[in-house]
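This report refers to the structure that appears directly beneath it.
Yeah, one chain of the complex is gone here, protein chain that is, but the others are all in their spots.
Entry: chain A
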Amino acid sequence: MARVEGFVEADNAEAIITRIEHKSRKIESLLKQYKPVEALKTALEGSPPMTRDERCKSANWIVVHRALMAIKDVEGMFASLDPEYYDILMKYLYRGLSTGDRPTCEQCLRIHEKLTERAGLGCILRCLADTVNTV
């Protein structure tokens, strides 16, 4: 695990937003091609914006949320999602649950159940203890 040298400064926020916009376009095109799992992978990859800037965080969450909600077949998703994504996915699921929005919560709980079955309680503990990835 690489040591993260502090968080990105606030004046880098614009650069982060640009990156997130780029990612958003990529996800949209993947979703149009009916590749929801690829879209989710893209959303999870390099997704933690490494910043405490709320604007960046919510921009990023909107993108991940879009990819999360596009998942229809949860079992099928897990069949092609590698275990290294599990911890960060769990972290986003808790972010989703914290919104209190009904359809989001339903979707997150549905994935949460399957993810816990696969990755165990250890995965939840890692996402609770994680101080590096800000989502």
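Please note the rule applied: a residue touches a chain if its C-beta (ideal position, glycine included) is under 8 Å from a C-beta of that chain, and two chains touch if they have at least 3 such contacts; residues count from 1.
Keep this in mind: contacts and distances are computed from a predicted model.
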{"item": "Chain excluded from display, named as in UniProt, from \"Phosphatidylinositol-glycan biosynthesis class F protein\", \"Glycolate oxidase 2\", \"Ribosomal RNA-processing protein 41\" or \"Actin-related protein C1\"", "value": "\"Actin-related protein C1\""}
{"item": "Touch criterion as defined above, residue of A:Gly46, A:Gly76 or A:Gly122 at the omitted chain", "value": "A:Gly122"}
{"item": "Residues in chain A touching the chain absent from view", "value": "1, 3, 83, 87, 113, 116-117, 119-123, 125-126, 128-132"}
